[in-house]
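Read through the structure below, which is laid out as structure tokens, and then see the notes.
And now, chain A:
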Amino acid sequence: MPRLTLSGLTKAYGRLTVVDSVDLTLEEGEFVSLLGPSGCGKTTTLRMIAGFVDPTGGSIAVDGTVLSAPGAVVPPERRGMSMIFQSYAIWPNMTVEENVAFGLKLRKLTREETRRRVGEILEVVQLSHLAHRYPAELSGGQQQRVALARAIVVKPAVLLLDEPLSNLDANLREEMRFEIRRLHDEFRITTVYVTHDQAEAMATSDRIAVMNAGRIEQVDAPHLLYTRPRTRFVAGFVGRTNLLEAQVTSGMLRVDGIALGPSTQPDGPVLVSLRPQAMTIHEAQPPLAGPVIEASIAERTYLGESWDYVVQPHGSALRLRAAAAPLEAHEVGRRVWLAIDPRQVAVVQ
Partner candidate 1 sequence: MSDAALPAAQVVRPSRLRRLEPVTFLWIVLIAALLVLVAAPILKMVVISFEEQDTGVFTIQNYVTAYGRARYLEALRNSLMLGTLSAAISVVIAVPMAWAVSRTDMPGKGFTWATVLAAFIMPPYLGAIGWILLAGPNSGWINVAWRDLTGATAPLVNVYTFTGMAFVIALHSFPLVFIFVKSALDLISSEMEDAANILGGGTWVTMRRVTLPLVWPSIMGGFILIFLETIALFGTPAIIGIPARINVVTTQLWQFFEDPVRVEVAAAFAIPLLLVTIALIAVQKLLLARKGFVSQTGKGGERRQIKLGPWRWVLFAWCFAVAMLSVGKPLTVLLQASFAKAWGRGFSFDNLTLRNYQFLLFEHDMAPQAVWNTVWFSGASATIAVVLALLVAYIVVRRLMRFADALGFLAMAPFVIPGIVMAIGFYAAYAGPPLSLYGSALLIILAFASRFLPIAYASSQAAIRAVHPEMEEAARILGSGRLHAIRKVTAPLLKTSLLGGWLVVFIVASRELSAAIFLVGPRTRTMSVLLYDLTEQGNFEVVSAFGGILLVITLAIVGIGMKLVGRDFMLRRE
Partner candidate 2 sequence: MFLIDRRQMLALAAWSAAATRAWADSPMNPQERELYEAAKREGEITWYTGQYSADASEAAGRAFNERYPGVRCNVVRSTSQVAFQRLSQDFRAGVGQCDVFSSTNGGHYVQLKRQNRLVKFRPVNADGLLPILRRPDPDDYFQSSFLGIYLMGHNTNMVSEAEAPRSWTDILDPKWKDKLAVGHPGYSGAIGLWALQMRTMYGPDYLRRFERNKPQVGRSSIDPVTMMTAGERAVGVAVPSASTLFAASRGNPLKLIYPTEGVIAAMSPSGIPTNAPHPNAAKLFQEFQTGPALSTAVRLLFNESIRPDVPPPEGSRPLDQVTMLAPSLEEAEKGVPEVREQWREIFGV
């Protein structure tokens, strides 16, 4: 039986529907991200799972028990979940230890048991030495760890994270991504993670649900989401891409007359996503089997980790973005050959 099931989950404020019949299932121990731009309904979905927001339609069930349905909502405090908030919501009037012990005290654990578990979890998040500090005396990253410890220590049925890293600076954010994943690997808590940052979602999740305008567009493993986006929105939102209008003619996919490879789609116009990484630029014609297009460099920008080229195929008005390693510098105006990896060409809706 799945741990968490959302079926037809809907939330409307008057005529405005912010979450529109969302279906999602999490197996026990699974880590799923809700990814989407702001206003896509991901936070509302999370807050419905937590019980802070009542759904106007559909239901939420944990281990088969319905917790939320219109008009019948189990309050947050009786859901056995825990949550990490955007602001961490660390109580500034309690020490680290008191913060972490809060949930355990409510569960009426013995004093020894509470102390033992608090000690253990602080060990795990490497905060043992700061147990008696107040939050004001901690750095942002340390506060984040307190929030994690406080949420995990109660062994929740479901752990909810609401953009937990959005208040950290870039370096720390990267570090904490791995920390969150590490803790998940250690405790295998079923987790729903809300973020608008695709890198965060990629790094942490088993699966990612991309949301747009209140609907889930696609749920998939991170690399599949990247390489095989199913909708135009997912293709555009997850990573950068070249969205091209293509034609399928007798089983062959063509863009502006350039053959990209065979397709199982029925004949007619389709939309194709071609990642910048799906192309390589060569100064001489490469001896490759796949499609190779003669083109010239129209623009280039150096981004530090890579080059960002705009390439114009000869005899076409197309402008394609292609990525290249730092050492592969090509002058603007230079004639090049563009090799396309057909496995990374995705037809989207």
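In the analysis below, contacts are C-beta pairs under 8 Å (C-beta built on N, C-alpha and C of every residue); 3 or more make two chains touch, one makes a residue touch a chain; residues count from 1.
With respect to how the candidates were assembled, all candidates are chains of the complex that A comes from, given by their letters.
All values derive from a computational prediction rather than experimental measurement.
Sticking to the defined contact criterion, which numbered candidate from 1 or 2 is in contact with chain A in this complex?
Candidate in contact with chain A: 1, the rest do not touch it.
Write out the stretch or stretches of chain A touching candidate 1 in their complex.
These residues of chain A touch candidate 1: 50-52, 75-83, 85-94, 102-103, 106-107, 134-137, 140, 143, 150-151, 154, 160, 167.
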